[in-house]
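Only one protein chain is missing from this complex, and each of the others stays in its spot.
A and B are the chain letters, set down in written order, and residue numbers restart from 1 in every chain.
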Amino acid sequence: MSSEFLEHVRRMRPVVHTITNYVTANDCANLLLAAGASPIMADAPEETAQIAAMADALVLNLGTLSASKKEAMLLAGKAAAAAGRPIVLDPVGVGASDFRRDAAGLLLAEARPTVIRGNRSEIRALLTGETGERGVDTADLPVHGAETAQKLARQTGAVVLQTGEIDIATDGERVLQIPGGSELLCLVTGAGCMLSALTGAFLAANPDQPLLAAAAAAETMSVCAEIAQKRLRTGEGNASFRTRLIDAMCSLTPEIFRKWRQEA
Amino acid sequence: MSSEFLEHVRRMRPVVHTITNYVTANDCANLLLAAGASPIMADAPEETAQIAAMADALVLNLGTLSASKKEAMLLAGKAAAAAGRPIVLDPVGVGASDFRRDAAGLLLAEARPTVIRGNRSEIRALLTGETGERGVDTADLPVHGAETAQKLARQTGAVVLQTGEIDIATDGERVLQIPGGSELLCLVTGAGCMLSALTGAFLAANPDQPLLAAAAAAETMSVCAEIAQKRLRTGEGNASFRTRLIDAMCSLTPEIFRKWRQEA
Partner (left out) sequence: MSSEFLEHVRRMRPVVHTITNYVTANDCANLLLAAGASPIMADAPEETAQIAAMADALVLNLGTLSASKKEAMLLAGKAAAAAGRPIVLDPVGVGASDFRRDAAGLLLAEARPTVIRGNRSEIRALLTGETGERGVDTADLPVHGAETAQKLARQTGAVVLQTGEIDIATDGERVLQIPGGSELLCLVTGAGCMLSALTGAFLAANPDQPLLAAAAAAETMSVCAEIAQKRLRTGEGNASFRTRLIDAMCSLTPEIFRKWRQEA
């Protein structure tokens, strides 16, 4: 099923306008290219509305946020919403500062994202509005609960794609659990950012089923991570894993996808 | 012939001031180092004039453009022009927004670049001033025509290095066709940015022959891409290709270069 969603991405080659942090922008762009999408990174308020209106999806990533990026995201978000384009919000480190929390609140209200993709602490911080997290990947939360994600989905009207030891996607009612993945993803900066960018591509190519598209993006990423981990050689670590992760996306066919899942 | 131009770069070790986007800045820096050049990335209006005046070449790349970067480029461009340094303009995504189009026009008028390096849609957008492109790598144009590039060269006085299925370099009169390359370059973000940065190094080390230097930079990149592609192993994709591309530049000697071309 997920393999069909990927196939749609490869066929459509959606242009994904990605307003993102400078730490992982390169990986996001190469992952999108590997998936068959066409990234455009642009974050100046002078141009984001024009670009977002023409692109097939918009991804808003709060990493290395600035006042200028915030304004650019707001303009892009409104333009994309007006044009009926899917929008992904990645609230990177939203619990780390009031600045990010307020920006996330503004974007939730004004751009009304189709999907929110974050880890458990980010999803919780979005819901509670609490800041004070010490990092961007805090992981000291109970694993299995989907309640916070469901509440946020109901509150915002967005699909919530929450990643962690177990990834879940929920529209507030249904909760899909995405199997598989790799612990090595925690050792790669931007694993979450890449998934958010990929989700933008999946939404563009599968516009009628945002919940399933988000889950399919996560499963596709999980399969790539499993393949990458299996291909790691002795002495290789997180940097090689990152390379092999993007490589795996590049050569992932529906056949490989289905076969991988059947064998898993 | 191109191998001699590269040899000059390795001997001179030119300092290349690169004002570029944050998506591919790392790759541009590593490629310049691999080629024997010395990159300096600086994009604050407070310092770019000072740095450009001391560097051996200036590269202006419109990716992730901002108002601040635009001002920084203008100041650097004027300083480099006043000091007689070669300037490369890479109009990334110039057809995607009015903001980029206007910035490109300003830089063409004020900095008078030595070389303009872009893909076919960017070269066309520079000439026509039309915006509305949906991506940064639109490729739905006729392949063989050099007329647009020649017109732009005549209009601006710059050498135009237009990349695509077939790369060409033209000063408006002569048209050089650069053989070879790899289709995988389309799957790597920043392949064009890297070539533009490399062109800056080639111009610095071969200042009297901008047309030939630009063509030599493109041929050098093509040879590296061919070597990288040949070295790819089963299961490797665009991320490994990027690594192998920079690696190939790092170990490219005039002998390897000549031998590779003779065997091709």
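In this text, a residue touches a chain if its C-beta (ideal position, glycine included) is under 8 Å from a C-beta of that chain, and two chains touch if they have at least 3 such contacts.
In this text the structure is predicted, and so the values were computed from the model without any measurement.
Considering A:Met1, A:Ala82, A:Ala109 or A:Ala239, the position touching the chain not shown turns out to be A:Ala239 (whole complex). Within the full complex, the residue among A:Thr24, A:Thr148 or A:Ser182 touching the omitted chain is A:Thr24.
Per the touch definition above, the residue from A:Gly118, A:Gly190 or A:Pro210 contacting the chain not shown is A:Gly190. The omitted chain makes contact with just one of the residues B:Ala29, B:Leu74 or B:Val115: B:Ala29.
Remark: the residues of chain B touching the chain excluded from display are 15, 22, 25-26, 29-30, 33-34, 38-44, 46-47, 50-51, 54-55, 68, 227, 231, 242-251.
Seen from chain A, the chain kept out of the figure touches residues 21-24, 26-27, 63-67, 93, 96-100, 131-137, 186-190, 235-240, 242-243.
Convention: only the chains that are shown with their structure count from here on.
Spacing of chain A relative to chain B, judged by their CA centroids, is 31 angstrom.
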